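Below is one structure, written out as structure tokens, with a few remarks after it.
Removed from the display is one protein chain of the complex; every other protein chain stays in position.
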Amino acid sequence: MTDAALSPEKLGAQGTSTEASYQAPQGTWHELRRRPVFLLTGGCALLLLLLAAAPGLFAGWFGHGDPTVCELGHSAEGPAPGHPFGYDVQGCDLYANVIHGAGASLGVGLLATGLGLAVALVLGCLAGMAGRIVDSVIARITDVFLGFPFLLGAIVVLNSFTTRDVPTVAGVLALFGWPTMTRVVRASVRSVREADYVVMARSLGASQWFIVRRHVLPNALTPVLVLATITVGGVIVAEAALTFLGVGLQPPSISWGLQLAGAQNSFQTHPHLLIFPGLFLSFTVFVLITFGDTVRDALDPRGR
Amino acid sequence: MDHTTNHTTAKAPLNDPLDAPLLDVQDLTVDVLSRSGAAQRVVHGVSFTLHEEETLALIGESGSGKSISAMAVMGLLPATTARVGGSARHRGTDLLTLPEDQFRALRGRRIAMVFQDALSALNPTLTVGFQIAETIRAHEGVGRREARARAVELMARVRIPDPALRYRDHPHQFSGGMRQRIMIAMAVALSPDVLIADEPTTALDVTVQAQIMELLAELREETGSALLLITHDLGLAAGTADRVAIMYAGRILEQAPVQELYDRPAHPYTRGLLAAVPRLAGDTDDLTPIPGTPPGPGLLPAGCAFHPRCPDVGERCATQEPMLLPALPDPPARLVACHYPLEVSGAR
Partner (left out) sequence: MTYLIRRLLEALLVFFGISLVIYAMTYVLPGDPIAALAGDRPLAPSVARALREQHHLDDPLLVQYGHYLAGLFHGDLGTDFSGRSVAEQMADRWPVTLKLALTAWGIEAVVGIGLGVLAALRQGTWTDRTVLAFTIGATSVPVFVLAYTAQVVLGVRLGWFPVAGNTDGWPTSYLLPALCVAAFGLASVSRLVRAEVIENLRADYVRTAVAKGLSRRRVVGVHVLRNSLIPAVTYLAIDLGYLLGGTVIIEGVFNLPGIGQLLFQAIRAHAGPTVVGVSTALILIFLAVSVLVDLLNSLLDPRIRHD
């Protein structure tokens, strides 16, 4: 993965420039429900979540379903009865491993994005609502973190950790993921703040907190949630790439990145080791990005 | 159809073997196509004629179809979003059926247009000088240097101070009035026969409006163009136009020489419009708004489009659409589309 591919700000590039023009027109939901792409990717996303939350439901469909039961004698063998994806280098069932890998990938993706989103909502509202000084301090800090190419920043930081599990990797990725979302929140907060109905509410004596809760947050939430969906995809790619490089997750975690990293010397002779984890990884990213894109298109009529 | 000659100093048409009018629009229709492919008619058979060197004002509220009619005549409506019917003959040549490359040669050279919002109508990333010179070069095989010299000259003619210096400035560096002058310079660059000005002063301050209208009138005179002025402003039209056509819901309701129309409106809508215009000397108590709002394109009533708001509505109005016909007090210069035109006592 190049850094270019990892940066959520670039994945959202088409969206961040127009965040202020987002509206949540009535009937967006109605319109979305009639879009097959939305239903399809939404359904797939739910399925992936289920897969991540309860891999046991799926892992045992063909064989024993235990990713840790391995027979070295079958090392890197191709698909066989009971083992539709074949065996990995250690002779473990690849299907069970791939199914169980969803948990770590989606876990890192959701946790990192969630953390970043929380920071973004707080800082974005603060920057958008508070005075100039707070705003520019937050803007400069944002600049600093946006100044890091995503992957390189994560490499530097993760390099100094000796144990790297799902929470640590997610935390580090969140460290470089919040700035873009913060900018989006700030921009939408700004545009809502200047809106006539907010000026009106303020002139009627509504408190700052009431305005944030009642007007600003609901309006600022939609665009950043769309960006967050896309960010989850970007974070999953980043985790896989970092793990593949050797600064991401470590065993005994089970993740697609680890499976790809562990097999990198055998791809040429045993392509199934590349195909199955790679396919699941790509499909997950595809589903999340397309889902986010579809929602964004429905919200932003400009693209039509 | 309405060859009125009493209102303008008629001049022998130039190079006109067919003796056809300068611009003759007949039964123009425009259907706007939605994404799902459904058609919505927004212009319902508009006809008007523009003669050499005259100024015709097309007046209407927003949404009355005046701008879209002008765009249709210029061939600026994309085929994917609008369907245009009827004819628009420029010296006998129907523009609407003309092959694109021939139409292109006329656009900007014989028929030019001034748009409403010069800030968005000018390309923000190119210098204004380039944009003027480009028009000249598109139609005449002149070199870069000559086009540039002529552009500077044009900028001087529309009274841009320091034209040679400002040639290299970008649109956002000009004030609204100056930008509109650039638009005008671009439009008159090749002395077109027909100048279409679509709300040329709506985006401007009142004081600047007057200057721009003065400039337009002056340049029209110098170049010998005819002017089709599209506006919602009755006062503006009164000062500039020879004849006026009143549009409502995609139709022309009344058409007459400017003085006659203002003095003795024959259509109840025209009278309503005039009554709603505040006058300097008048009292605001005298203002009478027209009740109701114009219908949206999908909600047209049967019969006369104006009848639900008309104070003089009669029994035929709800069922039968009136045609635009010559009417008293001064046919054939006056055309009215009304079953019950106002009694206008005695011609002058």
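As written, the chains take the letters A and B, and residue 1 is the first residue of each chain.
Following the convention adopted for this analysis, a residue touches a chain if its C-beta (ideal position, glycine included) is under 8 Å from a C-beta of that chain, and two chains touch if they have at least 3 such contacts.
Only a predicted model underlies this, so the values are computations on that prediction, with no experimental measurement involved.
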| item | value |
| --- | --- |
| For the chain not depicted, the shown chains it touches | A, B |
| Residue of A:C44, A:V134, A:V157 or A:A206 touching the missing chain in the full complex | A:V157 |
| Option touching the unshown chain, where A:L106, A:V237, A:L258 or A:L299 are the choices | A:V237 |
| Of A:L32, A:V134, A:A195 or A:L245, the residue in touch with the unshown chain | A:L245 |
| Chain not shown: contacting residue from A:V166, A:L281 or A:V295 | A:L281 |
| Residues of chain B in contact with the chain not shown | 71, 74-76, 104-109, 112-113, 115, 117, 120-126, 134-135, 138-139, 170, 172-173, 183, 186 |
| Positions on chain A contacted by the hidden chain, ascending | 1-5, 7, 10-11, 13-14, 17, 140-141, 143-145, 147-149, 151-153, 155-157, 159-162, 233, 237, 240-241, 244-247, 260, 264, 267-268, 271, 274, 278, 281-283, 285-286, 289-290, 302-303 |
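Everything below uses one rule, namely that only the chains that are shown with their structure count from here on.
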| item | value |
| --- | --- |
| Centroid spacing, where centroids are CA-atom means, of chain A and chain B in whole angstrom | 54 |
